[in-house]
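Before we start, here is the structure in question, set down as structure tokens.
Of the protein chains in this complex, all but one are displayed in their positions.
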Amino acid sequence: MPLKYGLIGASGRMGKEIESLMNESGHTCVFKYDETGEWKTESPEVVIDFSLPQVFEQTLFYINKFKVPLVIGTTGLNSSQINALKDLGKTVPVVYSSNYSVGIQMMIKCAEMLNENLSGWDIEISETHHRFKIDKPSGTALMIKNAVGKEVNISSLRLGNVPGDHTISFGGLGEVLSITHHATSRRTFSEGVLKSVLFVLDKKNGYYSFKEVLFHK
Amino acid sequence: MPLKYGLIGASGRMGKEIESLMNESGHTCVFKYDETGEWKTESPEVVIDFSLPQVFEQTLFYINKFKVPLVIGTTGLNSSQINALKDLGKTVPVVYSSNYSVGIQMMIKCAEMLNENLSGWDIEISETHHRFKIDKPSGTALMIKNAVGKEVNISSLRLGNVPGDHTISFGGLGEVLSITHHATSRRTFSEGVLKSVLFVLDKKNGYYSFKEVLFHK
Amino acid sequence: MPLKYGLIGASGRMGKEIESLMNESGHTCVFKYDETGEWKTESPEVVIDFSLPQVFEQTLFYINKFKVPLVIGTTGLNSSQINALKDLGKTVPVVYSSNYSVGIQMMIKCAEMLNENLSGWDIEISETHHRFKIDKPSGTALMIKNAVGKEVNISSLRLGNVPGDHTISFGGLGEVLSITHHATSRRTFSEGVLKSVLFVLDKKNGYYSFKEVLFHK
Partner (left out) sequence: MPLKYGLIGASGRMGKEIESLMNESGHTCVFKYDETGEWKTESPEVVIDFSLPQVFEQTLFYINKFKVPLVIGTTGLNSSQINALKDLGKTVPVVYSSNYSVGIQMMIKCAEMLNENLSGWDIEISETHHRFKIDKPSGTALMIKNAVGKEVNISSLRLGNVPGDHTISFGGLGEVLSITHHATSRRTFSEGVLKSVLFVLDKKNGYYSFKEVLFHK
């Protein structure tokens, strides 16, 4: 069933990728917002936001206006913005994640398991992204850090147009165990976004993670 | 409580490492067998074997003679030798593993989890060891392959004096997720052997894996 | 100055990438050949070939017909096909390389230097590509092997849609030195092709490598 969707941050790298996959899948963009302003042909049935923290007020404004589900992947939100998102989940269904790839969710599951079993081992997180990435460390690196629930050092590298690499390493005396995720294209993220859009349409109000989209249908 | 132990393959790389850690931990070597022949001052309470498949008959002979527990890490055993080990487990407790590191066991747990959840992804295993390693692929790489239970390609590299690196990668369209284990010294293996020696002393007859030593005490 | 170019292997992954960059740069495709057959509006001024070894006869036929320069990146050619290319270089200028990235040429320069200075060290090459890649090992891995001029083991991994990773490692007793090249998008190859097209237009008959395009203008 073809959808009419809105896109905040439409002119960004992720915005373009998402629009391309959504259109390829038969859905129609009816509303956009980016630094050139607003563009609208109809009211959307769902809104996708991949923009910047400073746009967040605008996102709240539009969701309150349209009263439709929101799938948001904007990274670098501060804690009061996260709280505002949770509040928004009382009026409409919201999916929020710093990373919409299946592989990253799996990486986090492994990291949690290792963290439980390898007590006394050192932990290090590192991430490499393209030179244009604004936030540092990446939202995904922070997500991984939260998963282990400890003060862990994060190293951030910026190189060329790397889509996104993340590594968590556990070091004991005599061995190092590492999990590395390489995104080979942004496509992997847009497919996670599409999964989340289809998930959120059927849902009641609430604040959902991508983990719930994947594992708790 | 200090132990009197025997060591088959005493002059090999692992043999020396094990002897060093065992002695450091207060235990006494009373029996050795290697390419120079047999050396014995007393009957051992437990035997450790890190040798070669062609020595296996000799190992069986000694265990049947001493009637003591065996901890064995010899790689490259064929299936009839493995069966003979299982039979031996009916008379004495036997621990057998191709790899006595905690990190490798954890790696295998992660690999099993990913294998269950990432259907349709490609899998590749690779391993790097020192130029002197005789078996190819490594026993540990085969252990990892068995854990995923599929026909998986194994790439084997031989470089300098690398103690041992193993990687399993899962590749989907748009992302690659890899788990890598680096042994930074052979010490990690001897500590696993010591754990297994202490485990096996209390045990009834049986054929145990290192996984059982670690998780099912 | 806008060019009229021809493209053999137009419907392949690389074919599409090249067409996209060439058109973006203001050039016009006037001739295509792929598994659907021939398409032509005009005679091309230069022909680009990224196809398969079994198409090679067809490529020779077209170049002899059009009498224009050829830039070819088809991998897996056998030695008699390579010889035929060299012969072709007597009638028209030809650029041939298994890999049109600047980074790979730099990697090869480093590998040559290490190979000269690290005598007695072990060497290993490995490469990872997307699951759809037909030749194995990759033409680029063979190019690296030729650069060191020794019998070197090549490990080939196939995972998801990895654009292409290559590593050469030198292992001494106590250390390993590795050079790794990651292609983060096929764009890097099409830019090398464009460079080669602009280079070859001014050239006399001859058989040129991409190294010559980069360093000996």
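Should a chain be cited, it is by its letter among A, B and C, assigned in written order, with residues numbered from 1 in that chain.
Convention: a residue touches a chain if its C-beta (ideal position, glycine included) is under 8 Å from a C-beta of that chain, and two chains touch if they have at least 3 such contacts.
Since the model is a prediction, treat every value here as computed from it, not as a measurement.
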| request: From the listed residues A:Asn99, A:Ser126, A:Thr140 or A:Ser185, report the one that touches the chain absent from this view. | output: A:Ser126
| note | Sole touch to the unshown chain from A:Ile72, A:Val162, A:Ile179 or A:Leu194: residue A:Val162
| said: Give me the chain C residues in contact with the hidden chain, please. | reply: 101-104, 106-107, 109-110, 113-114, 117-118, 170, 172-189, 191
| message | Counting contacts across the full complex, list the positions on chain B that touch the omitted chain. | response | 160-163, 182, 184-185
| For chain A, the residues touching the chain missing from this view | 121-122, 124, 126, 128, 131, 153, 155-162, 169-176
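FYI, only the chains that are shown with their structure count from here on.
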| task | Between chain A and chain B, two touching copies, which fits better, same or different residues at the interface, with half of the numbers shared as the threshold? | result | same
| remark: Within chain C, the set of residues that touch 2 or more other chains is 160-162
